[in-house]
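The complex appears here minus one protein chain, its other protein chains still in place.
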């Protein structure tokens, strides 16, 4: 099992989600994050001083899938989330040892509820 | 070392936290997330268009523990976080190579401050 | 590749970010989290009952880097994020199998855009 | 238009606007206390109340409340659709264009329904609330307003209710209790805590309520005179005293001074001084504020430990505070402040106290009973409550397909 | 100072304050609907409008609008810097200190520019907005105010515009459309949805607007009398009716009752009753509110399906609502409500309707054309719009170097 962690533009979330759904991948977790990549920072000012904003709002999607689904999914996400401009984001793939469905205590692939299972 | 990543119902957080505490697991990190699982989506409408809400608010708990504590903890979380209804959530277990306590720069199990150490 | 997950004090974020930048590590993702460590909880009260607050606001920084950069980075973060008091936080290091730059679909180290590459 | 005073007209028009603002204020006051997923539905309920009761009032409500008396129980429909309600003065206020009196009263009908709305928080079907609101204002508010202010039997009995302790607060508070009994507890009640999602919103709401209440109470003098000024002073004094009393009581009991407590205390004081504002002096206002702050604190404490999920404590604050105010008016009313009356217990006039007591009981019984019936009927026909899944997802999405915060 | 009435002075001063509060109210109303990254820029635009137009008004605006008439088209500069505008009454209101009339009118100029501001939402350069606002108020608002209220040709034609259907709402609504055509669509328009970031903020804004509108419409009677009272009543009635109409129409069409819909409906009703408030009775107000709620609902629906990104629907609500109101005034105006007029179509006076119709067309054409020209010129010189990268990052950071929420 692997966890796919995709950091994308917030406005691309709907599209990515829909594409995943169509491929049968319902289960996912979404977090609002901020990220810094290739962009330069922007200085912000307020009455008592100044600070630098180089963190842009991004959306993180986490999907745990079986090993064999990883490539299909990363491709799918790349395709949907890409605009071709700096700031499109990154995907990271991480090993997962086990998954548990809390409701039923099922373990392993059966717990994922994702993909062709 | 493993990281236990549990995605649970927000209203179960207090209970789970308390149970972990009683077992001696104080250290944990909590993130507000949104998730999609088995539920169907809901269409939302506003003046300038419509969008689909299929993301329900969830709470993610991350706990890094020694390998030998993993099973005890996942069982404990399952028990406390379960209502038996769709939406109870998932637990993922991921390998962790190392841990560092920033204050002291201790490394490894000693840095966790969790479990029977 | 490894993911460095550092949970630090929010007010240390600027400093840490700046230090990373100076070392050439631009890419990072930031999440607002809450955490419990060694501190005791605080009971909160409102008109219809009471609840316990033991979760303090923290900031999570995630940086994916090549294996050879891990030690340099964890040291750097420890140094900048530390105040010497309880609550300084933790760093966890996790294996990452692969990285993809969404815009270009580059994979592996080249996708990181971090460190001496 | 001989006796019409432009100054009084200006004062009551601005008071009308201020009382109007109380309903959005109430929406914020309540809205801050609900969970994030239900905030829009509270706002929707309150704004819909403003729109709906405004229309009901011009169609029939004003006439039912203040139209020509029918055996002391209800007004006739002669003023339906505001027919005959024009720029000439009415017998209710010979110094004001009739329209001014009627629209000032309208805002009281609106806010009263707004207070009950809290009992529907976080679990009611929107449609059912609308039907309930329409029935309630027609069958409970309009008669009560008539009984006390419109020439009905409680007024004739001599009941004093300056700005609506009986008509507004007791009636809405006890009705909120009745509704909460029919609609039932929220899922998870006493299992896990419901954290208020935005207390600063509750604070803004309290600020607007306090502001509007000056129009509510001092406007009820229907004239820009010393009586109005006294009402303004005692209103502010009772609110302040009650806020401090609740603050310190809670501090003593819980160990910490709660801002939600202080805000609740202010509202409790405002409620309790409402029936008394035109009859008591500033020392009495301090006593009334003190008692209201103390008693309502314990009423809320008791309610929150009970098994009744009257979620935003309209009963414990508005009904309990209103009862206190109505009875204390019977004690502290003074003919020095208001020469038109004979005074209360303290002036040796036991009749006044009896009149107050009887009125309180009558309003409690009538409002509770009729509300229970209305709620049961609406429940039977429309279902008062959403299903468990909808309640879990929240009213905003399931009732309104909207999300409060992106 | 013989005829000056202290009561009327008090009433119009407080009305002034209430209309002033509408601009912050508008800022919140709009602010809740934009994305989180652009909220400060909307607030900045609205507060800057308040400051800028206030200064323009005392310098030249008042004089251009209400100064000595120059061939029916514009006022002279004799009252520049408020010279000669003092505590004595003016011919515009013999019962008020001249200052009071002028500052009451000032707030109308302010809010009008505030309404157009919405067309700049989420993509305009701040500097360009400021320049535009200054030109617009001078070249569009001031002439229009003069034509209708300041002794100009539309007023002489007999056009009725009690509180600003023509001068405020049509002019700003149609201008917002013109601006949106020049400034162009937001990036991502119709590609992904723009969720309103804080609907409770929009609700607070609506509450303040509703409150302020009482000063806007009832204050426009310039006297604390029955006419003001009638304006208050019909304003509240039309707002309520329109809110309910939109709520139920949307409910029927979309399947769910939207709170944003209800709030928009309230504003639509308030807009439509604005020109009529001093001329129609409560039954007409219900009809006007109903039509406004219904038509503006479909106007917004149609606009949102069109390719025009008039982002916050100032056109569909203020222009459409204003046109409805102006024409319906020509139908429902009644000499019973206002003896100073002859009445509308329904009283058999077709001239009134014609006057209304002509005025509507004149205002539409003039405002649209001149706005288009101003917008093009500002665009050519300063660039109306930020670049794509800045739009992506949001106005708050890129235009103001500030972040709304930490």
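Think of it as A, B, C, D and E in the order they're written, each chain with its own count starting at 1.
One rule holds for everything that comes next: a contact is a pair of C-beta atoms (placed from the backbone, for glycine too) under 8 Å apart; a residue touches a chain by one contact, two chains touch by 3 or more.
None of the values given here were measured: they were computed from a predicted structure.
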Residue in contact with the excluded chain [from D:154, D:183, D:266 or D:280]: D:266
Option touching the unshown chain, where D:229, D:365 or D:381 are the choices: D:229
Residue in contact with the excluded chain [from D:79, D:149, D:210 or D:368]: D:210
Residues from subunit D at the interface with the omitted partner, ascending: 5-8, 10-11, 14, 18, 35-36, 195-200, 203-204, 206-208, 210-211, 214-215, 218, 223-230, 232-233, 236-237, 239-241, 243-244, 247, 254-260, 262-263, 266, 281-283, 286
Footprint left on subunit C by the chain that the document does not show: 11-12, 14-15, 42-46, 53, 56-57, 87
Hidden partner interface residues of subunit E, rising order: 1, 4-7, 9-10, 13-14, 16-17, 20-21, 23-25, 27-28, 31, 39-40, 43-44, 47-48, 50-52, 54-55, 58, 81-82, 86-88, 97, 99-100, 102-103, 106, 126-127, 198, 201, 204, 208, 399-406
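The rule is short, and it goes like this: only the chains that are shown with their structure count from here on.
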Any chain in contact with subunit C as well as subunit D: B
Centroid distance [mean C-alpha coordinates] between subunit E and subunit B, Å: 51
Averaged-CA centre spacing for the pair subunit D and subunit A, given as whole angstrom: 50
Whole-Å gap between the CA centroids of subunit A and subunit C: 17
Residues of subunit A engaged with two or more neighbouring chains: 14, 31, 94-95
Multi-partner residues of subunit D (each touching 2 or more other chains): 193, 401-403
